[in-house]
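One chain of protein is taken out of this complex; the other chains stay put.
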Amino acid sequence: MMSNILEIKNLVVSYGGIEAVKGIDITVPEGQIVTLIGANGAGKSTTLKSISGLVKPKQASILYHGQEIVGKTPDYIVSQGITLVPEGRRVFPNLTVLENLKIGAYLRKDSLKEDLDYIYSLFPRLKEREWQMAGTLSGGEQQMLAVGRALMSKPKVIMMDEPSLGLAPLVVKDIFKIIQTINEQGITVLLIEQNANMALKVAHKAYVIETGTITMEGTGAELLANEEIKQAYLGKTK
Amino acid sequence: MSDKKTILSVKDITMQFGGVVAVNNLTLKVREGEIVSLIGPNGAGKTTAFNVITGVYAPTNGEVKFHGNTIISNFPKGKMDKLYAGENKGKYKKTLEPTPDKITKLGIARTFQNIRLFKELTVLENVLIAKHMRMKANIFADTFRLNHKEEQKMREDSLELLRILDLYDVKDEIASSLPYGKQRHLEIARALATEPTLLLLDEPAAGLNPQETDELTDFIKDIRDKFHLTIFMIEHHMNLVMDISDWIYVIDFGKQIANGTPVEIQNNQHVIDAYLGVADDE
Amino acid sequence: MTEQKKHKLSILFSVIAIVVLAIALVGVNKFTAPTYMLRTVLQLGSIYALVAVSMNLLNGFTGLFSLGQAGFMALGAYTFAIFTIPVNQRAGVYYLYGVADWLANIELPIVAALIVAGIICAIMAAIIGAPVLRLKSDYFAIATLGFAEIVRIIVGSSPMNRVTNGSLGLKLIPKFPNFYFPFIVVVICIFIVWLLINSSYGRAFKAIREDEIAAEAMGINLAKHKRMSFIISSFFAGIGGALMAMYMGAITSTTFNITLTYNILLIVVIGGMGSLTGSIISSFLVIAAREWWLRFLDQPFFIAGVQIPLFKSGFRMVVFSIILMIVVLFFRKGIMGTKEFSWNFILKRMGKKEKTPVGGEGNE
Amino acid sequence: MTSTAFLQYCLTGISIGGIYALIAIGYTMVYGILRLINFAHGDIFMMAAYFMIFAMVDFALPWYVSIVIVLAATVLLGVVIEKVAYKPLRNSPRMSIMISAIGVSYLLQNLATYLFSALPKGYPKIDFLMKTITIGGISTSVVTFITPILTLVFVFVLLQLINHTKIGMAMRAVSKDFETSQLMGIKINRVISFTFVIGCFLAGVGSILYFTPRPSVYPLVGSLPGLKCFIAAVFGGIGSIPGAMLGGFVIGLSETFIKAAGYSEFSDVFTFILLIVVLLFKPTGLFGEKITEKV
Partner (left out) sequence: GGGSDAPASDVAGTAISGDTIKIGVFEPTTGENGGGGMQEVLGIRYANTIVPTVDINGTTYNIELVEVDNQSDKTAAVTAAQSLISSGVVGVLGSYGSGVSIAAGQTFAEAGVPAIGCSCTNPQVTAGNDFYFRTCFLDPFQGTVMASYAAEEMGYKTAAIVSQNGDDYSTGIAAYFKQAFEQLGGTIVADETYQTNESDFNAILTTVKQSEAECVFIPCSIATATLILPQAKANGLQAHILGSDTWENESIVIAAGDAAEGVVFSTFFDENDESTPMAKDFVNGFKAYLNEDAQRITLNGGTDGVAAVSALGYDGYMTMVTALASLDGTEGDLTSVNLRDALAAVNYDGVTGNITFSETGDANKDAAYLKKVEDGKFVFVKKQIDETK
């Protein structure tokens, strides 16, 4: 039996009275890829934000390696090894591509050279734009940068909120490959994707969230085969 | 090729940001009533091309014609004269750099890659604002309600539009409180309210799940027919693109690398290498 | 149906409210001593309400952060004063340098002078607006601040001696012809701004505030609309300045320094950027607090014959600044946020009660 | 104008410009990180002067101890203000913080009046700063001479700090996006406090240099320099440290020469016109970053 690196119990989040997340339970086993799928506004991003401390849940217990992290500040949570690739890229527009990558490794004290080369090998486009201000990158380039930046922190758990948004088909495939590669290196991945097809394919475990509650869970393959899921999230099959 | 009229014609457009050549001698045509897609790798210059067509950026060089009239034209000047990387330096002698509002008035509307609604205003207000441009009354008449009838009509038209686009129920909601998919719809509704003949959509399906993307496909066709539009669209969802496009342009590094029908594009090796990748096994 | 009914009810309520307020005003006039502080607070508060509303039109509704209000008020106040000081008393006012020849015999009626003051400001706004409005956010703010200071210094400078009386300032400016005068002017002006804001042009202003790029993509001519907003705002700031001159009876250029702008900004933000009713409410509250309710803090204060140590001259402003910060802390978006006062709240309650007996009404 | 007079004006202009620059840098740094025009900055500068009076007059401490104490107290004041008046408003609209800043400014002015009376107090003499030195025909005090030099040194150090250190990078990141900065593991409150520490430190230094040759302190003494330095910061492009420095020197020199030309009445008018003209050509100031918004 694998140990759970993250255990979320009864997470409730409300924005000014409106409950966006209504008591969900999620367990993330160490070294696995776990994905959350669900319609727009279901509360997926809110869940990730709660884990990383950006949103204060109304009620919850979030255990990381058995340690309670609810109420801790985001910088503390990051320092423990949980990184988030935020929704909407959020690169630092006034920093260069290189600086964005460096700031991803803000808490690290060791040499960055190797990791930079690794990121550049994943996204050659970023190498080309090393000195460009991140704010002027195209949408897709910014998305690559956001993923690269998160990887720079050498996390134990990486949470990605729609990493494939706005990427060209080729790059989307790359992203999923990267997800699998880093997972093989031992990093736990918690993934939100609209591209449910791909996400379920790579996921060991998946949750379906609808209007703030979990309606289904299982292995990626199980959900991929589920008729309801096909109907609601997978669209017309080609 | 059909014999439909060309509504938009982009000629030799180059857009440079200092040394960065975002769009490079791009030439393309959009014919009336069609749905034309613009695809290409990230950073290929698609959004920039849209920005040039809608007047957000004045191009470094080139010309844009709409309904046969030149609406934008420029040639490299000043610092750009030295940096210019294209080949058609002397071809366009005129300088015509209208602001985006002028372009919109001519009948070209757009949506944005990153949704840009009037966030704190209601859905209805968002649409009404788009109608403002077509209003005849001046500020005095409008303030003192001398144009009561016009205002009334504006309101009715807007509500009608919201009804058609399935946004009537949320008309009094604050725009930013809508779910993402609805916000995309509202952006389109708002663009339609400017009464365009050409609609530019920049990644309308970004952030939608496959199911919602399918719905969008039908929706785009619907509005094209209902409003007699020509649609020019940037998209990375190939299902959507291949499904509804009459014609597809592919660009890479700012240059056109292919154009043709969906079937042609899907089988173009060049495009597969640069952009599509090998088709999935399913 | 319910929509319309609601609308009608709101109008009815508003009319009733206005009548009640008017009666209250008459009551204040009739039943308080002419020296009663409330009267002053109401008059000054209403003037501040007008300038705050005019600033809000720019800052809150069009998203143009202007710090030039004091300059336009100066212009309005001086224009008004120059044309209304009684001709036969001009020699006394311009006692040191004399009065310019062209000015010596012009005297306008009060209302005409008010309008002229507004128009001069509007023209000035049109002139400086063309270049300055190209600037963005804080750069626009500093440019307008600069403009205001330029106006203030020039108005008080020696080459203007025979027109503005230079540093010596102007006095014997006609005071309000009666108690109601400022209220009537202010109500009319604010009503016009209210109409404007709720018109299609007003919506265009708000669009610019929300997102300039999107607004432009919707066909809104940014330059033109910003200019209109700037001109109209300045027009009313000018009238506000003129009313201020009437209220004070004597002005010098230092009256219209940057602190005045800060004070107006403060009122606008406390009331809520983008809320007219907010600006109005906050004007009265701020003025009443500073000029009236807190005054006792400056006086030595005794409890059972023992003097409480903190209370002495200057304490009032210390307390006022602290209150200011506390208010901002608790009302982060101002008292009203971007909302206007509305009857919806009451109407909703009424609606609930109504539903049971009327039944079918609500259903479509 | 004789050449000694010309030199005299130059020296005056550069010296006052250096002080403007120091204060303007404080404005610019705080603005850079919080998008806040810290209206209270001029009053912090004023408070620093009162601290010096306490240290040297009321407690009769030697100048070298006093300077340390003054700088420490000023920095502390700035950090406390940040914690009490700005930090709780971190997620509020920009304007609310601005009003809080105006509130702090009023509070400091009124508190100073309330506590120390509005009458001017003499600023203590720091002898070595007031020594007269003679260079090329004009004599001037040490302080006039070292002000611009100190300013340049500080600017150099700051630029290194901001562009080439981790904390500098963190400052630039925080200035754009609090949330994402936190996600990088940056302690944003610490970074913001640090910014105030630097800003107030420079205000403290500026205060010592300013009041030594102008030895009179009253509660409103910070308001006009405050306004001018704010203008200097905008002039150079708010957010830019070399810009603030340049703005300070330009304003110091231009107002000095306008006064020299006999237009003292209009010196501020000229300064503002200069500012507006510069902005019309460079809408974000001389060195301001162009706000390129990707559409």
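So that you can tell them apart, the chains are marked A, B, C and D in the order they are listed, and the count of residues begins at 1 in each.
In the analysis below, a contact is a pair of C-beta atoms (placed from the backbone, for glycine too) under 8 Å apart; a residue touches a chain by one contact, two chains touch by 3 or more.
Note that the structure is predicted; figures quoted are calculated from it, not measured.
J.: Using the touch definition given at the top, which of the shown chains does the missing chain touch?
T.: C, D
J.: Could you tell me which of D:R35, D:K87, D:R214 or D:K282 touches the chain that is not displayed?
T.: Checking the options D:R35, D:K87, D:R214 or D:K282, the one contacting the hidden chain is D:R214.
J.: In the complete complex, the non-displayed chain touches which residues of chain C?
T.: Missing-chain contacts on chain C: residues 33-37, 40-41, 44, 85-86, 89, 92-93, 95-97, 152-153, 156-158, 166-169, 171-175, 177-178, 244, 247-255, 257, 259-260, 287, 291-292, 295, 298-299, 313-314, 316-317.
J.: Spell out the interface residues on chain D facing the chain that's missing from view.
T.: Residues in contact with the chain left out: 1-2, 5, 8-9, 12-13, 15-16, 110, 113-114, 116-123, 139, 141, 210, 213-216, 218-221, 223-225, 255-257, 259-260, 262, 264-265, 267-268.
Everything below uses one rule, namely that only the chains that are shown with their structure count from here on.
J.: For the chain pairs C-D and A-D, which is connected through the larger number of C-beta pairs in contact?
T.: Pair with more contacting C-beta pairs, A-D versus C-D: C-D.
J.: Taking the mean of the C-alpha atoms as each chain's centre, how many Å separate chain C from chain D?
T.: 32
J.: In whole angstrom, how far does the Cα centroid of chain B sit from the Cα centroid of chain D?
T.: Using C-alpha averages as centres, the distance is 48 Å.
J.: For chain A, which residues are shared contacts with two or more other chains?
T.: 136-137
J.: Would you give the residues of chain B that are in contact with at least 2 other chains, written as numbers and ranges?
T.: Those would be 47, 56, 112.
J.: For chain A, which residues count as touching chain B in their complex?
T.: My answer: residues 37, 39-41, 88, 125, 132, 136-141, 143-144, 162, 165-173, 194-197, 231-238.
J.: Can you list the residues on chain B that touch chain A in the complex?
T.: 17, 20, 40-44, 47, 113-114, 179-181, 203, 206-214, 236, 238-239, 274-277, 280, 282
J.: Across the complex, what residues on chain B touch chain C?
T.: 54, 56, 99-101, 104-105, 109-110, 112, 116-121, 125, 128-135, 137, 139, 142-145, 151, 154, 190, 193-194
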